[in-house]
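Can you keep this structure in mind? I'll have questions shortly.
As you look at this complex, bear in mind that one protein chain is not there, while each of the others sits in place.
After this line comes chain A, so read on.
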């Protein structure tokens, strides 16, 4: 206060009614302590929030925060100790309920205390780095109640007991369990882990180990898997109900490990119901279950793949080496297709179209198909059969499907050029005899082959088809321009471009007069249209339709080969002819003539000629007459040539042709590579060549070496002077 008598305005400080000293703080604290007691004793009704808040505020303001905080801690602790005792003395059945009730009380009280002491929480605690009230409350609870000696173990055991009862199928109070676990989770992950999770995992793994032992003794593979699935679902439900998500993962791992991983091999190899049996019996459900369950285990899928691959390979090998089956190529390939379908379906339906499984399937098939060297030929025969008559009346989509399936088999072949050779031969026969069921089907198959193997493969096939069409056009042109020919015998000429059609030796014979005149007309017409070309007649491949009248007036139409036609036409002018006369007149080579006469005279039901003497073979001095007594039920009679079944020499011939082709291919490939690389190491060259030729056939390194040697001889390659392992291209 100023002493001078100046009229200075003084601003008096607030008249403090409160003197902050020890006595004041004790008094205030007493009030607060009393309030806390009330709160914990459920007597909080009627407490004056404002007053308590003000008191706590004042304590902190006057720097008694320390006292407040420690007082709080001790009061709460003492109450918690009381609570712990009451929980301990609870009976068996109501232990958990009591615990939960006390926990709820404590939580509520804690909230109220926190609200009251908000000022302290906002200012004193952060600046002094103390634990916030809520956390403090949890910690105290944990220390005093949960970790108190009696309660802790009892809690774990009770929980586990409840869970095991539920696993055994009893009804338990899942609400209660959920609340307990929630409390534990609120208390912190380590508490949860120690008190609950770790013992739970332990108990679970023991339980499931025992379960799995029991089940595996009793059930077969399929049932066992069903049970495992059921257990997994139950456990996941249970976990969703009242466990933490982290636990969910742990628990399923435990389950999976005990029930599946430990028994995986045993399940796969189980007699009468294991993986192999399921594959054979098309048990899609069981297989997909196994796939899903084993997927949870590392290497599970690997094991399944291994067993499946080896099984496919085994059964495939059996199929391919079964001599009985091999007698009928069409059957054989059909079986292969069926097997492929079956396993394809299995991978699709049961294994979820898993890429790795597809790969395993394909490689196994590739392996055993190539074990049989006749596979390319048989596949070609199968296609031949289908295109001749198997696909008659089948819808376009089905045709596509069948051809696609054949293509998958084709992709497995290593020696695709063998297939090409055989296919060309069969195609030629089909086209020439007009036996193909549908041009569209042929074309679509060629397109598929082109996409698979490239243009080179199918170029000749396409030319063959084109030739057919061109010939048709030519014939139409011929008849259009020479209208006088319409009355005479109808001629149908198929012009083959040399080199694209499978080579047959061209055999000529003397055609009857009418026919040869017609042929000449055709020749002049054709050469008039296309200059600079040469035509040679392949009479050994032709066919003819003859109208015949026999002695008793029977009229028949005979379908015969060109040679047979020549022979029969001779009988227009003579009643009897000897072998020699026929030979002279027709100039047909001996072997063919003999076969021709055999088919005309000696085949029952088709003997339009009579032979004297009636011996089995045709000799030089035999005489032939027209068989006036010939009879047949149908008007049209087909007289085939006595079949020359694909004999050994022919197979050998085809194989040799393929070999030759391969040599040329290897040469071409080597030269291509050398031109671009100029210099290359020996082993690199072999690797490159094999890679290039992979799509056609598997190149043998010794063969490649031989071709390299021959190229060196021809001065196209040379060994590098400095490094004997390298080759150089000679420009």
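Everything below uses one rule, namely that contacts are C-beta pairs under 8 Å (C-beta built on N, C-alpha and C of every residue); 3 or more make two chains touch, one makes a residue touch a chain; residues count from 1.
FYI, contacts and distances are computed from a predicted model.
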Missing subunit (named according to UniProt) among the choices "Elongin-C", "Protein YIPF", "Geranylgeranyl transferase type-1 subunit beta" or "Ubiquitin-like modifier-activating enzyme ATG7": "Elongin-C"
Residue among A:115, A:341 or A:628 that touches the chain left out of view: A:115
Hidden-chain contact residue, picked from the options A:24, A:53 or A:134: A:53
Absent-chain interface as seen on chain A, which is shown: 39, 44-51, 53-54, 108-109, 111-112, 115, 118
